[in-house]
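Following this message is one structure expressed as structure tokens.
One protein chain is absent from this view; the other protein chains keep their places.
After this line comes subunit A, so read on.
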Amino acid sequence: MTQTITMTVNGREARVEVADPDMPLLYALRNELGLTGLHFGCGLGQCGACTVHVDGEAARSCMLPTASAAGKRITTLEGLGTPERPHPVQAAFIAEQAVQCGYCASGMIMQSAAFLAKTPRPTEDQVREELVNNICRCGTHPRVVAAVMRAARG
């Protein structure tokens, strides 16, 4: 009945037993692996709160069947950096105080980190366009843009 799906999560092999291989990856990461840095926002791929990296690309984990992650390299916010070794985007979010409730911040950071990996010297407008499908309700937008630009400056 159940199926075991093997993937690499934050650099380690992870096996997840699922009764339904179509269960979105979000639930496998949050509930089976305890990676609660990503958040359920809409389940529709509209808001970005659940963003993770799949083989280095930003992806909405609420839309990905767990089975489709088999053999893939998944990175979550927890695997992006640590207080001791922060990813530049994480360090910049702290420096710019670019968080209010923070429910969207995880997705913002993951989206921005994947973006900067490909576009290391973006303009502010490019950052805004990149984040057009990441919703924030608290109004942290100006600080988020400042943080991504700070991270890009290195």
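We adopt the following convention: a residue touches a chain if its C-beta (ideal position, glycine included) is under 8 Å from a C-beta of that chain, and two chains touch if they have at least 3 such contacts; residues count from 1.
What we mean here is this: contacts and distances are computed from a predicted model.
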| field | Among "MaoC-like domain-containing protein", "ABC transporter permease", "Sarcosine oxidase subunit delta" or "Xanthine dehydrogenase family protein molybdopterin-binding subunit", UniProt-listed name of the chain not shown | value | "Xanthine dehydrogenase family protein molybdopterin-binding subunit"
| Among A:Val9, A:Leu77 or A:Leu116, which one is in touch with the chain left out? | A:Leu77
| Just one of A:Gln3, A:Thr36 or A:Thr123 touches the chain that is missing; which is it? | A:Thr36
| message | Under the stated touch rule, tell me which residues of subunit A contact the chain that is not displayed. | response | 1, 19-20, 23-24, 27, 30-31, 34-44, 46-47, 49, 76-78, 81-83, 86, 90, 93-94, 97, 99-106, 109, 125, 127-129, 131-145
